[in-house]
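Structure first, then comments.
Left out: one protein chain. Kept in place: all the others.
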Amino acid sequence: MAAKKRLRDNLITYGIVIALYLIMEILMKTGNLSSHLKGLLVPMTYYAIIAVALNLCVGILGELSIGHCGFMCIGAFSSAVFSKLTQNNIPTAPRFFLAFVIGIAFAALFGFLIGIPVLRLKGDYLAIVTLAFGEIIKNVINAIYFGVDSKGPHISMNNVMELGMEPDGQVVINGAMGITGTPRDANFTIAIVVLLLSLFVVLNLMNSRDGRAIMAVRDNSIAAESAGINVTRYKMMAFTISAAIAGAAGVLFSHNITSLTATSQYFGYNASIMILVYVVLGGIGNIRGSVIAAAILYLLPEMLRGLNTYRMLIYSIVLIVMMLFNWAPAAVQWRQKVAHKFIKRNA
Amino acid sequence: MSFLIYLINGLSLGSIYAIIALGYTMVYGIAKMLNFAHGDFIMVGCYVIFTICSTLSGNTFVGIIAAIILCTLLGVTTEKVAYKPLRGAASPLAVLITAIGVSYFLENLALLIFGADIKSFSSVVSWQGLSFAGGDLKIQGVTIITILSSVVILIVLQLFIHKTKEGQAMLAVAEDKGAAMLMGINVNKTISLTFAIGSALAAIAGALLCSAYPSLSPYLGAMPGIKAFVAAVFGGIGSIPGAMIGGLVLGIVEILSRTYISSQLSDAIVFGILIVVLLVKPTGLLGKKIQEKV
Partner (left out) sequence: MKKMKSLVSVMAATALLAGTIAGCGGNASNNAASTNGESTATETAEGTASEGAASGATFKIGSIGPLTGGAAAYGLAVVNSVELAVNEINANGGINGYQVEMKGEDDELNAEKSVNAYNTLKDWGMQFLVGSTTSACSLAVSENTHEDNMFQLTPSASAADCVNYDNVFRVCFSDPNQGLASAQYIGSHKLASKVAIIYDSSDVYSSGIYQTFAQEAPNQGFEVVSAEAFTADSKTDFSVQLQKAKDAGAELLFLPIYYTEASLILTQANTMGFAPIFFGVDGMDGILTVENFDTSLAEGLMLLTPFAADATDDLTVNYVKNYQEKYGETPNQFGADAYDAVYIIKQCLEEAGATPDMSVSDLCEAVKSTIVKITASGLTSETMTWDASGEPNKEPKAVVIKDGAYVTAE
């Protein structure tokens, strides 16, 4: 029974995403979608993807990370470097596929390496260390100068002059100026496919033996350990997968806009916290909730554009009110009471 | 000689972090929440002082007192309206997110009221400072006042917590809310008091921060706030002497790494050191060891 219900639940999740996709596609094909909304589709989807990734870390693994945009940053930069270098040599489709492979692989590698020290810590200390790693990634990428010319690759951590490039070379990463001219390969269809794949990975993981082990670690790591579960292994596994999915979101990010810079508004702790807001409002551990919350909360400030300077003020008030409404024990009780009455009346 | 200058600059920056971190750590210790809006309380304090000094009176002392009163009110109100309803929520993250909402709210409100352009702040310290070694080594008045204030605040806080009834109540609430309630302690009042003290400290920190770095903008509190949070964790969050040490160490490390290693990578180095320290001492320098109950 339980398995059947879970399957149904998962199918609903995929169904919602696919239905949303079809509605948007039909609207787009019939010309009923405004350019504004059309432009929002891809960002909305990659924020949903990274929200899924973060929910795996926060909800399923139970460790608070406020540096997840760092992994997104790594995915974005590694894939953009690859795409920029092979722009003229490989046709679009295989190149973009390889870009995904590279972005995900790098993000997973960093997830693994960072996971080793991070997962030894607990609670707020773990959170602050993820924040620290996120900031380090951002800061270091801002100081990287990387170029390729006929003599091969050059790299410097100081300035572009130090690269000593031949005149035929091209500077790929130019410090704070980042990467410009990455091909715009991402589109809504690809983004939705990536979202479905990440949902598939996370939902299947949750329902697998490994997933149950991970959740056992979350609920009580000592009990899990005494039951013979290798705590470190499962923590690392969840964290690495989470980083890899965040990397995939990064690949979409860097292939959707042409100017990629490692600045705080995209990859700093503020951005990571924004993702955390999606996860918490969507329900910690509720993967479907993350997707929906990411979509709504990404759209909200965009839809409030008519309010001009009051926009962000209103957004912050909405955020506070939504939090209180959804999480305050008093509000939860009140909601249950109302729902109860409603059901009774209908019965 | 130049090492000494750098060290003093580090101390000056560090003591500002320390005062902010003290506010952070007090609130965390008692309410068990990270008040992300703390940095923005600092900003509010700065704007209050600025407004009062430039328009109403011109007396800095009046400005500081007004800032302390307003920040205290703001802190207590925020706690009542936005944080208290979430006490006992299913996840401790709920109140963290709300705090972020409050932070956005304050920043954007300040943007609407005061505009985006920066304003220059007149130092609340008019003393020029001390000069040693024939003028080569100068210590600014602000630096000395900041360091002294942080020490005074540390001592007063320690005395308050260990010698007064209210302070003892705070310790009890921090230890175990339920048990404290059974002992007849008014938990709500104690938490309000903590927020009041924390926010008053934010106002003082604001006055000193803007005197040392006189540039006012609606976002001025965010970065010092997060750095002070790092400092509080560094020292062991919840520990008052820890916050002081954490703040000072962070300031000195930041300045020295920028001096001797790289000015481009100084943020990365500061955070790198934080990670190393936490790996060696997983609960910060003076943090209490978490007892795992089986």
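In this document, chain identifiers A and B correspond to the written order of the chains, with residue numbering beginning at 1 in each.
Assume contacts are C-beta pairs under 8 Å (C-beta built on N, C-alpha and C of every residue); 3 or more make two chains touch, one makes a residue touch a chain.
The shown structure was predicted, so the numbers you read here are calculated from the model rather than taken from an experiment.
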Checked against the full complex, the residue among A:101, A:231 or A:314 that touches the missing chain is A:314
Sole contact to the chain not displayed, among A:55, A:139, A:221 or A:272: A:139
Among the options B:15, B:140 or B:283, the absent chain makes contact with B:140
Looking at A:180, A:207 or A:232, which residue reaches the missing chain? A:180
Residue by residue, what part of chain B touches the chain that was omitted? 2, 5-6, 9, 13, 50, 54, 108, 111-112, 115-122, 135, 138, 140, 209, 213-215, 217-219, 223-224, 254-255, 258-259, 263-264, 266-267
Spell out the interface residues on chain A facing the chain that's missing from view. 34-40, 43, 135, 139, 142-143, 159-161, 175-178, 180-181, 184, 253, 256-259, 261, 263-266, 268, 281-283, 286, 288-289, 292-293, 296, 300, 302-312, 314, 318, 321-322, 325-326, 335, 339
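Basically, only the chains that are shown with their structure count from here on.
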Flag every residue of chain A that touches chain B in the complex, lowest number first. 58, 64, 117, 120-125, 128-129, 131-133, 135-136, 139-140, 142-143, 157-158, 222, 269, 273, 276-277, 280-281, 284, 309-310, 312-313, 315-317, 319-320, 323-324, 326-332
Touching chain A in the complex, chain B uses residues 34, 36, 82, 85-91, 93-94, 96-98, 100-102, 104-105, 108-109, 111-112, 226, 229-230, 233, 237, 262, 264-265, 267-268, 271-272, 274-275, 278-279, 282-284, 290, 292, 294
